[in-house]
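This is the structure I want to talk about, given as structure tokens.
One protein chain is absent from this view; the other protein chains keep their places.
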Amino acid sequence: MSDLINIISGVLIISGALAIIVGLIGVFRMPDFFTRLHAASIVDTMGTMLILFGMMLYSGFNIVSVKLLLILIFILVTTPTAAHALAKSALHGGLKPMLDKDEKE
Amino acid sequence: MFEVATYMILFAMFLALVSAIIGKSVYDKILAVNILGTITVLFIALFGFLTERPEFLDIALVYALINFIATVAILKFFEYGDMGRSSHLNEDSDI
Partner (left out) sequence: MLDRNKFYHIASLFISLAILWLLLSGHYTPLLLSLGLLSIILVTLIALRMNLIAFEQPETFIQFIKYIPYGFWLLIEILKSNIDVCKRILNPNLPISPRWITIKSSQFSEFGKIIYANSITLTPGTISMDVDENRIEVHALSEVGVEGLATGDMDKRISEVEQKYV
């Protein structure tokens, strides 16, 4: 039973690390700043969630997993705020988003 | 498995550092540093598990908070060239 839980948490952690690398590949491939922000949010959500859930599963229910949950909540609350501040000040600083179709309604 | 994940995260940190160096605008560099901070939080937590010392999680928690404050502070500095400006004085200072 505990072997199975260890295997599941290992799979979660490795796939989280893979998600982070995919997000960084996206940061390198995307053509402009605003699309790069989308790739960066993969690192902040998918990578963080998978790795911290995997570690929570590995440690079981004790004070360690509560601390991991707190780290997850802090990251999930603060990173959208940072991304929004970055997008707004980049727009303010004169970067124009590259648009496919201007669908301003 | 923690070893493999730690090496992968170290590689991701290297990629984030490269993208911070080659970033064209200031905002690209700030974005890369923000990603680097998030990955560092995960690295500290994983390293604590690797060496079986869960006290590292407290450091990771504090690092997560400092990372956010650092990003917003750098952005505010680039926007206004000043850190100590009060947000009550005018409308558009809430970045």
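Note that the chains are named A and B in the order they appear, and that numbering of residues resets to 1 at the start of each chain.
Note that a residue touches a chain if its C-beta (ideal position, glycine included) is under 8 Å from a C-beta of that chain, and two chains touch if they have at least 3 such contacts.
Quick caveat: nothing in here was measured; it's all calculated off a predicted structure.
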> Out of all the chains shown, which come into contact with the hidden one?
Replying inline: A
> Touching the missing chain, which residues of subunit A?
Replying inline: 19, 22-23, 25-26, 29-30, 32, 34-35, 37-39, 41-42, 45-46, 49, 63, 66-67, 70, 76-77, 79-81, 83-84, 87-88, 91, 97-105
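In this text, only the chains that are shown with their structure count from here on.
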> So, what's the distance in Å between the C-alpha centres of subunit B and subunit A?
Replying inline: 12
>> For the complex, give me every residue of subunit A touching subunit B.
In response: 6, 10, 13-14, 16-18, 20-21, 23-25, 27-28, 33, 36-37, 40, 43-44, 47-48, 51-52, 55, 58-59, 64, 67-68, 70-71, 74-75, 78-79, 81-82, 85-86, 88-90, 92-93, 95
> Which bits of subunit B are touching subunit A when the two form their complex?
Replying inline: 1-2, 4-5, 8-9, 11-12, 15-16, 19, 25-28, 30-32, 34-35, 38-39, 41-42, 45-46, 49, 54, 57-58, 60-61, 64-65, 67-68, 71-72, 75, 78-79, 95
